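Let me begin by handing over the structure; questions about it come next.
Yeah, one chain of the complex is gone here, protein chain that is, but the others are all in their spots.
In this document, chain identifiers A, B and C correspond to the written order of the chains, with residue numbering beginning at 1 in each.
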Amino acid sequence: MNVNDQFQNMKLNTVGIKDISYPVKIREKSGHLQDTVAQISLQVSMPKRYRETSLSTFLNVLNKYQDDMSVSIFSKLMLEVKEDLQAESAHMEMIFPYFLQKKAPITATSGLMEYTCKFADGVGADEDFILSIWVPGTTLCPCSKEISDFGAHNQRAEINLNVKFNRFIWVEDLISMVEVSTSCEVFSLLKRPDEKFVTEQAYKNPMFVEDVVRKVAESALAHPDISWFSVGVESFESIHKHSAYAFVDSDDLLEVDASDK
Amino acid sequence: MNVNDQFQNMKLNTVGIKDISYPVKIREKSGHLQDTVAQISLQVSMPKRYRETSLSTFLNVLNKYQDDMSVSIFSKLMLEVKEDLQAESAHMEMIFPYFLQKKAPITATSGLMEYTCKFADGVGADEDFILSIWVPGTTLCPCSKEISDFGAHNQRAEINLNVKFNRFIWVEDLISMVEVSTSCEVFSLLKRPDEKFVTEQAYKNPMFVEDVVRKVAESALAHPDISWFSVGVESFESIHKHSAYAFVDSDDLLEVDASDK
Amino acid sequence: MNVNDQFQNMKLNTVGIKDISYPVKIREKSGHLQDTVAQISLQVSMPKRYRETSLSTFLNVLNKYQDDMSVSIFSKLMLEVKEDLQAESAHMEMIFPYFLQKKAPITATSGLMEYTCKFADGVGADEDFILSIWVPGTTLCPCSKEISDFGAHNQRAEINLNVKFNRFIWVEDLISMVEVSTSCEVFSLLKRPDEKFVTEQAYKNPMFVEDVVRKVAESALAHPDISWFSVGVESFESIHKHSAYAFVDSDDLLEVDASDK
Partner (left out) sequence: MNVNDQFQNMKLNTVGIKDISYPVKIREKSGHLQDTVAQISLQVSMPKRYRETSLSTFLNVLNKYQDDMSVSIFSKLMLEVKEDLQAESAHMEMIFPYFLQKKAPITATSGLMEYTCKFADGVGADEDFILSIWVPGTTLCPCSKEISDFGAHNQRAEINLNVKFNRFIWVEDLISMVEVSTSCEVFSLLKRPDEKFVTEQAYKNPMFVEDVVRKVAESALAHPDISWFSVGVESFESIHKHSAYAFVDSDDLLEVDASDK
């Protein structure tokens, strides 16, 4: 089989669009629809040359579903795109800010928190739906606390959790799983009693980036509906200009598990 | 094996630093050393808790080699980091702007072109060295040319080529391989006769993003020293606000090749 | 007056928050409310130390108005923030993607275009409301067209127009003013007859970045309700890796005008 033959095979070459901005409504766990703006990318493998029809077909399907998007509807949309384009396979990603009301820990003052969320799905190839979230949290350095007479350096960290699941899981539940795995959760609005609480909470609960990874991974492993996950934690060190970073992929855990038996 | 046991196994958890900026000297094909600034990330899997010593050990090794970095030295550096840290495995990435003098096509006026280059390597796990480049080029739309009485929309595109190799390949040679695969190469300095040349060259040589992918892939497949590659082309469409994108991974080509026989 | 006295004077020090993400509804010219997500920054000058109350006061006012934001309501919101905080002055900025349905030039196929828009306003100091837009457009190089036997290099450009006005102007009208000032407008969805049209339109209408600046400036000078403007045009050159850029500020025009008489 020569090179040209290879390229006439349609599995080999995906084409598409990258980073088109689009307003969408996301179905919340509460039942409400949340308005947000997504960056969307679509790649398709098609038997014929990619043409203008691809984009307009895709946008037509997107228009149809933009008013009520959720994990299950996203998968349906993917399938419809693939069928309408007569593609061998299709892959779509959609990343968006996601807002949740969150109550301060003591005064219960409510404020809007912003998270980042991504849906990624494929049909015909790479068929697993992957749900990704980026959640802010505080890390307080155990070493700094241990060696210092008072205080301990702490900072904002960003936790990225990616999951595949057997049964649908709400974004809200994954966010909670991550937030309780940090030295302290982050809030948008804190009154004085709340600020006292979060300061002391972080101090009582020192964690390295690898501790946060471990705690999130323990929760994910224990969750009956998660079939795969990876978690990365980046901590914007307050005493350095660089970040500390730790990461785990559940496939590596399972390998170890298997070889161990 | 329970969850805690899993996490005490040191393969499971990598820690490190992300995006530390560092001046480095890169060995050019010409033999000269080029001064540039790299963003460096390092991840290690270690039998004991990650400690302050990791970063200082790493920076010591980095200091030792920063004055003469090349693909082969980078691999040596990785090995030394792993040994000094007594790590099970280590992975390092270094991304930097890379400058080459490039002559205009007609007047041979010389100007400095900027490319982006990345070295990624691992020891103990993910041991393949991956060399990545991002190269600008022009794409001119075949459809637009065909249907229009005059003119054709064209635009800057960015081609990302990632390769593993059996034998060392110079970055300069990979850049050339990519540049000749576009509608026309991009230059930093063009006089009038050069501008006439590149305008007509692009017009005579219309290519969709998937055509550029195909041409780069053909060259990479034909190269005796490349053992794996992937190539993605993003075109910043002049008639749209979004990008067109195409991609291929050589593993998919080989699969097809195998199943075809 | 010594340094410490200077700093006790409250004009001297502004404090605030930067880049908080917030869902807002923007009033369209059509009368509809558009859902989008804004990045908001607020700075206030206050007689007493900045305290937790500032942020919660600000967010309370923001919550009150987020469901129906427009140029006029934004100014009202600013005033209320200043009064509730008993601030000497306050300054607020809000930047957001703004979406409009736009019809393709021949087939009238409708697609959603994304623009970027910014409201900036102050009370107590810097009291002018500034409306900013970032609009994509095509530029086709007059020099390249003139010297080449066929074709002409063209590319996406971004036009940034900032205005102060005597009487309210709709964002939609400013966007149109900019779009007609380019070699050709940019669209989100084009069928073949549309692509032929935009290709030929750009070819018939070559413009350097300074030509686009000039044309936008002529329209802005002729507009009875615009009291000040600046316009910058960045063109992502298809034959280079860098951008071409041109800029004008109406204050410089008026100076010349005055000195000329």
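Quick note on the criterion: a contact is a pair of C-beta atoms (placed from the backbone, for glycine too) under 8 Å apart; a residue touches a chain by one contact, two chains touch by 3 or more.
A quick note: this is a predicted structure, and the numbers were derived from the prediction, not measured.
Chemist: Decide which residue listed in A:39, A:176 or A:199 touches the omitted chain of the complex.
Modeler: A:199
Chemist: Out of C:79, C:106, C:169 or C:246, which touches the unshown chain?
Modeler: Considering the complete complex, C:246 is the one touching the chain left out.
Chemist: So one chain is hidden, and I want to know which residue out of B:29, B:64 or B:191 touches that hidden chain in the complete assembly.
Modeler: B:191
Chemist: Can you list where chain A touches the absent chain?
Modeler: Looking at chain A, the ones touching the missing chain are residues 113-114, 136, 138, 140-141, 143-145, 147-156, 184, 186-188, 190, 192, 195-196, 198-200, 202-203, 236-242.
Chemist: For chain B, which positions touch the chain that isn't shown here?
Modeler: Counting only chain B, the missing chain is touched by 20-23, 25, 34-37, 52, 55-56, 59, 97, 99, 109, 111-112, 114, 188-192, 195.
Chemist: If the hidden chain were put back, which residues of chain C would touch it?
Modeler: 1, 3, 5-7, 9, 11-21, 41, 43, 49-52, 143, 208-210, 213-214, 217-218, 221-222, 234, 241-248, 252-253, 255-257, 260-261
The definition used in the following text is that only the chains that are shown with their structure count from here on.
Chemist: Give a one-word verdict, same or different, on whether chain B and chain C use largely identical residue numbers at their interface, taking over half shared as same.
Modeler: Result for this pair: same.
Chemist: Measure off the straight-line distance from the CA centroid of chain A to the CA centroid of chain C, and report it in whole Å.
Modeler: Chain centres of chain A and chain C, defined by C-alpha means, are spaced 31 Å apart.
Chemist: Roughly how far is chain A from chain B, centre to centre by C-alpha average, rounded to an integer in Å?
Modeler: About 26 Å, centre to centre.
Chemist: Mind checking the centre-to-centre distance between chain B and chain C? Centres are C-alpha means, answer in whole Å.
Modeler: 36
Chemist: Two-or-more-chain contact residues of chain A, please, as numbers and ranges.
Modeler: Each of 20-21, 52 in chain A touches at least two other chains.
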